[in-house]
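Only one protein chain is missing from this complex, and each of the others stays in its spot.
Presenting chain A:
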Amino acid sequence: MNLNMNSMESLVAQIQGLSGSIADVNQLHSLLKQSEDLFHSELARLAPLLTELDPSIHSLGYLYILEACTSAPISKEQANELVLSVARFINLCAAEQIRLAPDKFISVCKRFKDQVMLLEDPMRGVAPMLTALRKLQLSSEHLTTLHPDFLLLCLLGKCYKTGLSILEDDIFEVDQPRDFFLYCYYGGMICIGQKKFSKALELLHNVVTAPMSILNSIAVEAYKKYILVSLIHLGQFSISFPKYTSSVAQRNLKNFSQPYLDLVNSYGTGKISELETCVLANNEKFEFDKNLGLVKQVVSSMYKRNIQRLTQTYLTLSLQDIANTVQLHSAKEAEMHVLQMIQDGEIYATINQKDGMVRFLEDPEQYKSCEMIERIDSSIQRIMMLSRKLTDMDELLSCDPLYLAKAGRERQRFDFDDFDTVPSKFTI
């Protein structure tokens, strides 16, 4: 026992000594990897050691000890303390050091998240999780395993805006496919919460069409929400999958979402009454999937869709006529709907309250303003960056031996314009 005590002390001393330069830290890292069993055997004594170390300088050592501490089962009283200490560590730690041991850091953060959820206070975990995420990321285009956990905390704590800030970043690198699925699914839900339906549609579309070898439940749930959001935002839903969807998804997803497909059919008729009967029929299923809120939004979007269809036929219409065509109860309700739509920018109209007439107008955007110039300019910049990335990927793929082998095999024996003997396959 004494021996172990001494070795722990010496280890702590080494952590304190070797946290200076990068070479030292690498050496420390290998040392710590060897001493892992020591940590796990001395769990009881680890907590006081933490006080001797400074998380901002000795981040790597602190991380190892903390990880060993959290691996033991924690009681409810200790949970609060643990949450506080982990949050403090995350805020203070040095990013370069923890990137040397990413899996340890991830497991610490995951346990942190579990504790926070146990304490039923997910909002406490949002800010530390965000910091942890940013420190673990290699660049803003990197999707880590912490992303879906963070989004989950945002969803549970109802801090949608913070979640949105992460969703703005474009993703180019993914660590694990499962992270990607969860990230897009939770991200879609956050966007729905913030009523940003186009982004939600994009994210859910990514989940549904992502390559998968076997069906997973994330995709099934995402497909259901995808149908609903598509109805709300676009007013229609096409049953056929795009060509790049995996065959697994194409074959199986529809089997799990029959009530939703019925909803699509009744939406297509354009009659509120049919839609409502369909909703009532499948009420329990919608409630079971926790999609009832979305379904209600689908119903209200039906009114919007019908009013929008009216703009294509009529130039002026009275509020009473609108109410009748769209099957609303009164002209007052019609006025409220139209007003809301004008505010949201979904139609362009003026309401004349004296005689209750609505005049539908054209889109007043003339594309002559400086703001439009800035918008187009920023879009051009984005697309230039994307084009650069694509060219890089293209070049990378051209050097891929797998590609070269197959390309060489398919090449014609004689080239078109020169008749030298061309090798028909590349031997690499």
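Criterion: a contact is a pair of C-beta atoms (placed from the backbone, for glycine too) under 8 Å apart; a residue touches a chain by one contact, two chains touch by 3 or more; residues count from 1.
Rule of thumb we're sticking to: contacts and distances are computed from a predicted model.
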item: Chain not present in the shown complex, as UniProt names it (candidates "Tubulin epsilon chain", "Proteasome subunit alpha type", "COP9 signalosome complex subunit 6" or "Aminoacyl tRNA synthase complex-interacting multifunctional protein 2"); value: "COP9 signalosome complex subunit 6"
item: Residue, one of A:D103, A:E168, A:D355 or A:D394, that touches the chain absent here; value: A:D394
item: Sole residue of A:A13, A:L118, A:L138 or A:M372 that reaches the chain not shown, by the stated touch rule; value: A:M372
item: Residues in chain A touching the chain absent from view; value: 366-370, 372-373, 376-377, 379-380, 383-384, 386-387, 390-391, 393-394, 397-398, 400, 402-403, 406-407, 410
